[in-house]
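Let me begin by presenting the structure, written as structure tokens, before commenting on it.
Take a look at chain A:
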Amino acid sequence: MTIRYPVRVRAFLVGMMVSLLPLSASAGPSDDTLVVAFSKALTTVDRLYSIQREGLILSRLTDDGLFFVDPDTLEFEPLAAASYTWVSDTRLDITLRDNVRFHDGGRLSADDVVYTFRWVLNKDSDTSRGAVIRGWLDSVEKLGPLKVRFNLKMPYPMALRDMAISIPLRKSGTYDDPRGGDQPLNGIGPYRVKQFDVGRRIVLERFEDYYPDSPKAGARIRNMVFRVIPDEGTQQAELLSGGIDLMMDVPPDVADNVSALPGVERLEGNDIRIGYLTLDAAGYADPDSPMTHLKVRQAINHAINREAISRYLVRGSARAIPYACHPRQFGCQADGPRYPYDPEKARQLLAEAGYPEGFSLKLWAYREKIIAEAIVSDLKAVGLDVDLRYVKLNVFSKMRNDHRMGAFFASYGSGGTADASASTGVHFTANSNRNYSGDEALSKTVLAAERTIDRDERRRLYREALNRIAEQAYWVPLFSYSQNYLLTPALSLPVSEDGVPRLWQAAWRQ
Partner candidate 1 sequence: MSTESLLEIRDLSVAIPTETSTLRAVRGVDLELRRGETLGIVGESGSGKSMTALALMNLLPPAARRSAACVNFAGTDLSTVSEKELAGQVRGRKIGMIFQEPMTSLNPVYSIGRQLTEAMTLHGEVSAAQARRRAIQLLEKVGLPDPASRLKQYPHELSGGQRQRVMIAMALMNEPELLIADEPTTALDVTIQAQILHLLRGLQTELGMSMILITHDLGVVSRAADRIAVMYAGDIVETGTTAQVLNDPRHPYTRGLLECVPGYREASAHRLGSIPGVVPSMTGDIRGCAFAARCPRAAEECFIDSPPTRPLGPARTYVCHDPEETRSRSLLEGHDREQTPVNKPAKESVLKVAGVSRTFSVRRGMFGKRKSLRALDNISLEIRKGEVLALVGESGCGKSTLTRTILGLETPDSGTVTLAGRPVGALPPRQRARMIQPVFQDPYSSLNPRKTIGNIIGRPLQVNQLGAKAEQRTRVRRMMELVGLPARVFNSFPDQLSGGQRQRVAIARALILDPEIVICDEPTSALDVSVQAQILNLLLDLRDELDLTYLFVTHDLSVVAHLADRVAVMYLGEIVECGDRDTVLTHPKHPYTRALLDSALSIAPELDVPEPRLTGDFPNPMNRPAGCPFHPRCPLADAQCRSRAPEVEWAADGTLVKCWRAGDAAGAFSQLSAGQTPENWPDPPKINKEESAP
Partner candidate 2 sequence: MINYVLRRALMALLVALTVSFGTFALFYFATDPAQTIAGEDAPQEMVDAIREQYGFDRPVSVQYVDWLGSVLQGDFGQSYFWKQPVVELIQEHAKVTIMLALLALVVTVVIALPLGISAALRPNSWVDRFALTTAVSAQAIPNFWLGLMLIILLAVTFPIFPVSGDSSWRHYVLPAFVLGTSSVPAVMRLTRTGLLDVLGSDYIRTARAKGFTGYRLILRQALRNALLPIVSVLAVQLGHKLGGSIVTESVFSMNGLGRLAVESIFNSDIPTVQSLILLFVLTFVLLTLAADLINAWLDPRIRMG
């Protein structure tokens, strides 16, 4: 048989794009509706009860919190709050804007804020982030019609982050009805939920009474539809046929291929997500594990060609990273040892550690199989006998939480937080199942950084931690991610720094 595909297919794809009937409510500028593909279905539109990334994207449209993440600086800025003051290390006073309206027309008041936070603090309300908030927030009290005081259990620099990312504001009494009933989400964001078909689509409409002095004000597009299309290929076909306007999280190869076609635009953006390898330095899975040898861990660090992997597989703005955090994160400055790609050195270190013939190793992974394969291939090249265990997240986390892995490849998005506490912190605190270092001193350092408000002191603590991690080679920090978007040329979308698309800024090109 002859294979003459690429040229032909390309031609046909163009043809299809022109000829294919629109399969759903037509997308695009003509009716001012932006159609976005979600690859996973959202189970709820209430951010308080959802943990998915799709929920985060959606909630930035439908909900506002007291604060928000500035998409350019990644700093935490007031949103529904007009201003805030740290009364002490553990006491935060917030003044609300006076012109914020809920989607049902009601005005936002201090009562609503108190209600929201008390709801989250209540164990029985089972909100998804309640546990985290309860970790630092002691109580909330109303000081005036637009004034609220937060009492913290301890100094917690990430309080603004949590308020920005995790706690959208709810109208007082929202949850009186058990489980909220069938009422539509009543947020204060620039868009409101018009229709929610579980597992299929979510329809949003611009909220015309949105407070105009909000940094997020001025939305240009009137309607937004999020369609659930789990299959990558289908999303491509839909994009080409005009069924959708925007695809997110596009694998680089697909982005390359599809953007070569006319009628599709490609956007590359940054992402705060990093990829890494955790090595069982503590010997949890096996006390005699080779991973307990520093030289072995160093060898593995030398063995992996992160430059090539970032350049050829992750691509876009992806870079190899030397330390256990994203370079854009606060506190991610260190000067500990770096491990350049050097397979010779790796082999030599292995020999020195007593493994001249290498050893057998199971590498666990649950995403980016191709990258995992490339890592395996690099490790094999230095003489290790690596067995890739590529599993689903629920199995992966079971194994990881039970401390039964010798090494795993994982990634972490820091919840979009540009602070080392969200990466280094999460992974090396003593009680974290992700921590395979067994290094208690390190945990203490990290914890201290998390409870310190002073920025310089925090920087110092993180530097100390990161240097320790690098010296001990607990991790193999691999690369930062990049975000690929595919969209219709008619759409203009500013890319963000944290990888969460700021759809409220989307607009049609003239």
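We take it that a contact is a pair of C-beta atoms (placed from the backbone, for glycine too) under 8 Å apart; a residue touches a chain by one contact, two chains touch by 3 or more; residues count from 1.
Here is how the candidates were picked: all candidates are chains of the complex that A comes from, given by their letters.
What you see is a predicted model, and the numbers here were worked out from it, not measured in a lab.
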| item | value |
| --- | --- |
| Candidate touching chain A in this complex, from 1 or 2 | 2 |
| Chain A residues within the candidate 2 interface of the complex | 8-9, 12-13, 15-16, 19-20, 23-24, 41, 43-44, 49, 51-53, 126, 128-132, 134-135, 198-200, 229-231, 233-234, 237-238, 366-367, 392-398, 401, 412-415, 426, 429, 431-434 |
